[in-house]
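A single protein chain has been removed from this complex, and every other one stays in its place.
Up next is subunit A:
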Amino acid sequence: MLSRFLPHPLLSLTLVVAWMLLVNQITVNSLVFAVILGLVIPVITRPYWPDMPRLRHPFRAIEYVFVVLYDIVKANIEVALIVLFKPNRDLRPAWITVPLDVRSPEAITMLAGTITLTPGTVSCDLAANGHAVLIHALHAPDPDVVRDTIKQRYERRLKEIFA
């Protein structure tokens, strides 16, 4: 019964919150419309997500968001310093292969996005069997350190979040 009218509770909640933020004021009117959207859109789009991702620890996801936000600020400052004060000939750009332990497409997408947003790295490609990502580092005198940081700081957390 619940699955028929509310097939994807998390999507419904996201839609309600996103609509309230768009309207930018809390009135009964907008809340009612937000709830209607939150109920109708998941039902209509049901065929588009045949196997929906499951979160094992939603609260870990919140912790993850804050870790990433903090790292984005840190990454910005680091990259800004490199751009301003490091001559080009001292730059050590490097291609790095990061083997993956996570397998679900959602977790890999999150990891790749996080890598792009954080310290001096951009994710560029995925191995054909999905078992590794290729990333480019702006300044990596020691590529192994970058790889280990990514695996421990982000991938370990994502593995706990996605079942």
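Operating definition for what follows: a contact is a pair of C-beta atoms (placed from the backbone, for glycine too) under 8 Å apart; a residue touches a chain by one contact, two chains touch by 3 or more; residues count from 1.
To be clear about the criterion, contacts and distances are computed from a predicted model.
Choosing from "Carbohydrate ABC transporter permease", "C-type cytochrome domain-containing protein", "Substrate-binding domain-containing protein" or "Na+/H+ antiporter subunit G", the protein name stored in UniProt for the chain missing from the display reads "Na+/H+ antiporter subunit G".
If you put the missing chain back, the residues of subunit A touching it would be 18, 20-22, 24-25, 72-73, 75-76, 79-80, 83-84, 88, 91, 93, 95-97, 99, 112-113, 116-117, 120, 122-132, 134, 136, 138.
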